[in-house]
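The structure appears right after this line, and notes come after that.
Of the protein chains in this complex, one is absent; all others appear in place.
Think of it as A and B in the order they're written, each chain with its own count starting at 1.
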Amino acid sequence: MGAFGHYLSAHFATLRLEFWGLLVGGLANGFIYAMVAIGYTLVYGVLRLINFAHSEIFMSGGFASYFVMKAIIGTSVPSGLASVGLVILGILVGGTASAGMALLLERVAYRPLRKRHAPKLAYLISAIGASYFLFNLAGKEFGRYNLSIPSPYINHTVFTIFGANVQMYYIVILIAGVIMFVTLDRIVAKTKLGRSIRAVAQDAETASLMGVNIDRTIALTFIIGGIFGGAGGFLFGLGSGVVYTMGFTPALKAFTAAVLGGIGNLRGAVIGGLILGVAESFSIAFVQAAFIDVVAFAILLLILLFRPTGILGERLGRSA
Amino acid sequence: MKAFVKRPFVSHLLTSIGAMAIFELMTGPPGSSTTPTAGFTGSFGERASFFGLFATYRFVVFLALAVIVSGVWTLWQSRGSVIKHGVNTGLARPRAAWQLKPVRTGFFLALFIFALFLPHLETDPYWQSVMVEEIAVYVLLALGLNVVVGFAGLLDLGFVAFYAVGAYVTAWVTGALPTPAPFGIHLNAFFAIPIAIALVMIFGVLIGLPTLRLRGDYLAIVTLGFGEIVTIFANNQYGITGGSEGTNAIPHFSIHLWFIHYVWGLAPVPYYYLTLAFVVVFIIVFSLLEHSRVGRAWTAIREDEVAAESIGINPLKYKVMAFAIGAASAGFAGVVTAGQTIFVNPQSFTLPVSINILALVIFGGMGSIAGVVVGAVLIQTVSMYLLHSPPAGYQSSDLYIYLGAALVLMMIFRPAGLIPSRRRRREIGMAEAGEGHMDEVLTGDTP
Partner (left out) sequence: MTTDRIFTVENVTLRFGGVVSLNDVNLFQNRGEILAVIGPNGAGKTSLFNSLTGVYQPQEGEITFMGRDAKPMSIIGRKAHRVSSAGVARTFQASRMFSALTAFENVKIGAESHKGFGVVGAMLKGPRTRRNEKESDATTIRLMDFVGLRQKANVIAASLSYGDRRRLEIARGLATNPEVLLLDEPAAGTNPAEKLGLATLIRRVRDEMGVSILLIEHDMKLVMSLAERLYVLNFGSVIADGTPAEIRANPAVIEAYLGSSADETEELA
């Protein structure tokens, strides 16, 4: 008991020392997880299905934004208004490419199964197959080395909170995240598209009887999920670079975030992402680097065993 | 315009062109990080010949192929029923014969005799070691996963973990790992077999008890996670597992009992016969299992878990049983790998291997023993052949592009697999017609 107590107190001391730095970093990661989690939660809401291939949707956004940034920025160092424009461009490019990939995926790997009313196991297997196909193809075409995205801004420390550096990177993520999440929330709550998504999520058969075009709604759901996934891919790439295997771990963590917040619940995805990001960050003070991923997995297992409906519960069908 | 696109030939043509474009990319030259467009321009712009008839650019060749394919496709849709009818009547006799037990047994017997003589027919040493390491071992792995996915309907994406545990336990018990085995025993690899299998089964039960309560899609992710954790553990616990280098000190199998003295050496052929013997044993045992009350309980749970519970079947018990039994087969595969190659390291036990095994089972026919054996042999042989003498446009890492595509295509066109199990094909047909409650396991919707 003494040795364990020693271990705990030593690591808690580290935590207290690094608290604000870890918190800020964790929140930034959390926003990215939240963006990707939205893709999982939206598709689950309308199809009752986990889109295993979402990791490759994320990856497409990363690569697309990489190529565009490389072409435009090259080796220069943008600043000021140019930076703002470039960040927006990066998000748009990433989002569009991912949305396109998501549509393609829906068309090729899911729609044929839906038309035949295939058993759900078939969707899972098809998704895994699609995922493996896509990222290995990306590896073949783009090489297997990590590529860093030329930075569209100067990543200096903008200000400090209680001694923790808040870099430009974190500000970008925060602003982009807040804008995107609030916009989505308003879309789902107020617009016709949002209503049809909620209707299909609640009861697809009745929704179609009431005139909602199911195929179109599902396609749009994939598109929205894709946009968020792609934006996440770009932002993640800014920090960690892009590589053909980049989708696997972040997507798994984003899935954990979605379940943590309540699968099918949009606000839950955001909350889950933030909590997971911070929890992961704090655990750096306690476990060695290689085992950080295990922390996220442990959280997933605990949630699934003890509160599978998540923090906010499953409720895309109900009005937010 | 829309009407034009909707005309059958045109829509088939567009789809074929799309499919051919993807196929071109798959079989084309690779790109790289510095020249990312090289793959694309090469795939479409390189010169190739149209089946040796005339030389032109690749995209022309594939365009011509696309036109031909869509033509055939359109024809098939309008006139194909005659051919289909002919094929079905032609196949009716063999299909009916296949239902008879003596025919199936005869098939397996013939396969077995062929397998017995194979090492004498194929004497190339590369191929002989491949037969053991990559084919026979993967048949064992596919048989094991077939029990989990095919019989019990559990999507396990971390199956490679059992394979790994079997191999590492063998290394441990024969004293090849940095951490010594309890009581400092230094077992002979052959006698490690029962210990390894027992430990793998216990491991399977321990993992299964908490996770098999989860519904199907969550189970898939959680098993994937466990597979990853085993890999992370093996890679990082240098003191226990030898870290990323693993160990290469495993002694070969040998038996010294009574009058039997036999040492398996470096030659692959004796290992081949040992593995073949166990493949036969596992086939017989799993076949008996399939037609026993356990197999029937698995079918009931797969088809309608709620109804199964209402007649007294405990789903968790049977699911854990399936896990443990499947694990035993994988564990044995691990023992053979450890003994024959005398080294184990974490690189052999990664997630892509789980996906590879899954592809074998799905392609061959989940739930069908004959199917997965044939599927495993086919895919592994082809993939090893491609590795050995790769045609232009194939790099060794391309394998997973093809396996992934195969999974998607199988689900779209033939979900029951190459040699389907009768029951599974019926079940899939029922699910598609809206009958039954198979999907509740996956989505967790309760009555």
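We take it that a contact is a pair of C-beta atoms (placed from the backbone, for glycine too) under 8 Å apart; a residue touches a chain by one contact, two chains touch by 3 or more.
For clarity, every value in this text was computed on a predicted model and none was experimentally measured.
Novice: What chains on display are touched by the one that is not shown?
Specialist: B
Novice: Among B:R104, B:R215, B:R414 or B:H437, which one is in touch with the chain left out?
Specialist: The single option touching the absent chain is B:H437.
Novice: With respect to the chain omitted from the figure, which of B:T231, B:T299, B:S348 or B:S383 is a touching residue?
Specialist: B:T299
Novice: Per the definition of touch given earlier, which of B:S78, B:T123, B:S310 or B:S389 contacts the omitted chain?
Specialist: Candidates B:S78, B:T123, B:S310 or B:S389; residue touching the omitted chain: B:S310.
Novice: So that we can see where the missing chain sits, which residues of chain B does it touch?
Specialist: 285, 288-289, 292-294, 296-297, 299-300, 303-304, 306-315, 321, 423, 426-427, 429-430, 435-437, 446-447
Going forward, only the chains that are shown with their structure count from here on.
Novice: What is the distance in Å between the mean C-alpha positions of chain A and chain B?
Specialist: Centres of chain A and chain B (C-alpha means) sit 30 Å apart.
Novice: Could you list, by residue number, the parts of chain B that touch chain A in their complex?
Specialist: 25-26, 30-34, 36, 39-40, 153, 155, 157, 210-211, 213-214, 216-218, 220-222, 224-225, 228-229, 232, 235-236, 352, 355, 358-359, 362, 395, 397-398, 400-401, 403-412, 415, 427-428, 431-434, 438-439, 442-445
Novice: For the complex, which residues does chain A have touching chain B?
Specialist: Where chain A meets chain B, its residues are 48-50, 52, 67, 108-109, 112-113, 116-126, 128-134, 136-137, 139-145, 147, 252, 255, 259, 288, 290-291, 293-294, 297, 300-301, 304-305, 308.
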